[in-house]
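The complex is shown incomplete by one protein chain, all other protein chains being positioned as in the whole.
The first chain written gets the first letter, and so on, giving A, B and C; residue counts start at 1 in each chain.
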Amino acid sequence: MSYIKQMFETHPVNPSSDHATVIECITACYSCTEACNACADACLGEKDVAQMVDCIRDCTDCGDICFATARIMSRFTRTDFKLAGAQLRACIQACESCGAMCEKHGAKMEHCRVCAEACRRCAKACEALLAQ
Amino acid sequence: MSYIKQMFETHPVNPSSDHATVIECITACYSCTEACNACADACLGEKDVAQMVDCIRDCTDCGDICFATARIMSRFTRTDFKLAGAQLRACIQACESCGAMCEKHGAKMEHCRVCAEACRRCAKACEALLAQ
Amino acid sequence: MSYIKQMFETHPVNPSSDHATVIECITACYSCTEACNACADACLGEKDVAQMVDCIRDCTDCGDICFATARIMSRFTRTDFKLAGAQLRACIQACESCGAMCEKHGAKMEHCRVCAEACRRCAKACEALLAQ
Partner (left out) sequence: MSYIKQMFETHPVNPSSDHATVIECITACYSCTEACNACADACLGEKDVAQMVDCIRDCTDCGDICFATARIMSRFTRTDFKLAGAQLRACIQACESCGAMCEKHGAKMEHCRVCAEACRRCAKACEALLAQ
C-alpha cells in the first residue's frame, strides 16, 4: 500500500543515507499520523469523553508532528540535516508522550492500544534515523 | 502497515456505511498523499525542472486535498454527508487532474508512473464511497 | 499581519482573476483555519465536554478543509479551475455546517461566537471567488 519505497527508488536525486532506515521512518510517520487522527476521533466518541480530553490533545499534537515529519523526510532533493534532526527529536517526544498516554488507556480501549503501538514504532524509526 | 482497519473495528461509534469501502477510501487517500508529496519533490529534482512545473503544482494540490479527505473520512463520530460528498468530489477532481498529468510524464519518469497509479486508485475509491 | 497581498503583488505569474477577491478568500481561509483549530481545543476544555462533541467534529473538519483551500488558492502558477471550484464548494459547505453549529453555542460560549464569525466570513469570501 505504501508508495514510499517505489518513490525512493525512482527519485532522480539519490539520497545519501541508508534507504531502509529512511523508508521505515517515513512509513511509520504516515502510519502514526493515520492512527493518531483516528484515535483522537475514537476518544471523542467514548461515553466518558471527559476522561479522554488529555488523550485527544496528545493524539492531535502527535498526528500533526508526525505528518510534518513524514513530509520533510520524504523530500529527498536536499536534506537540511540540522532541521531534520530537530524535527525528528520533536517527533520522538510527541510519540513518547502520546504512546504513554494511549498505553494507559489501552487496557480498556482497543483503539488506544493500536495507537500506542503506532507511536512506539514511529519513535523507534525516528531514533534509528537520528542515529545515522 | 495501515492502522485504519483496526481503528475502524475498535471505534466506539459504529459507522453506518459499508466498512470495506470507507476503509479503502481512507487508505487510498493517505497513500495518494504520500505519493503526491514524494512525486512533487522528485519532479523538483529532475534535470529539466522547468518542464515539471505544472506537474509539481498538480501533485502539491492533490496531496493537500487527499490529506484533508483522509482526515475527514477517518472521523467516524458523526459524518456530515453533504460535506463528505463535496470533499470526495473535490478529491476525485484532484486525482483525475494529477493522475492525467503524471500519466503523461510516466513513460519517462518512473515516479510519475507510480504517482499516477496512486491517483487512479484514490479516485476509484472515492467514487465507490460517493456512490453509497 | 497577512503576507498574501504582498505575495500576490510580487508573484512572477500574474493571476487572471480579480486580485481583491482571491486575496480576501485566501486570508479568510487561513483565518478560519486558525479560529476552527483554536475553537476545537476550547470546546475540549469546556466543563460539559460531552455536549461539545459535535462541535469539535465540525471545527476539526472545517479547519482541515479551509487550510487545504487556502494552500490551493495561494498557488498562482497555474489554476485548475475545475479543481478550485470543487474545493471552494467543499469549503463553503464546511463553513456553513461549522458556522451553524458554533452559532448555536455562541450565546453561551464566546469562542464559538468568534468561530461562527470566521466561518461566515470564509463562506462569503469563497462564494465571491466561485462567482467569478
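In this text, contacts are C-beta pairs under 8 Å (C-beta built on N, C-alpha and C of every residue); 3 or more make two chains touch, one makes a residue touch a chain.
Since this is a predicted model, take the numbers as computed values, not measurements.
Checked against the full complex, the candidates B:H11, B:R57 or B:R89 give a single residue touching the omitted chain, namely B:R57. In the full complex, chain C touches the hidden chain at residues 1-4, 6-13, 26-27, 30-31, 33-35, 37-39, 41-42, 44-47, 67, 70-71, 74-77, 109-111, 113-115, 118. By the touch rule set out above, chain B reaches the unshown chain at residues 41, 44-45, 49-50, 53, 56-57. Residues 53-54, 57-58, 60-61, 64-65, 67-68, 71-72, 75, 77-78, 80, 82-83, 86-87, 89-90, 93-94, 97 of chain A touch the missing chain (whole complex, contact as defined above).
Here, only the chains that are shown with their structure count from here on.
Because chain A and chain C share one sequence, their contact can be compared position by position; here over half of the interface residue numbers appear on both sides.
Chain A and chain C have Cα centroids separated by 27 Å.
In chain C, the residues that touch at least two other chains are 53, 57.
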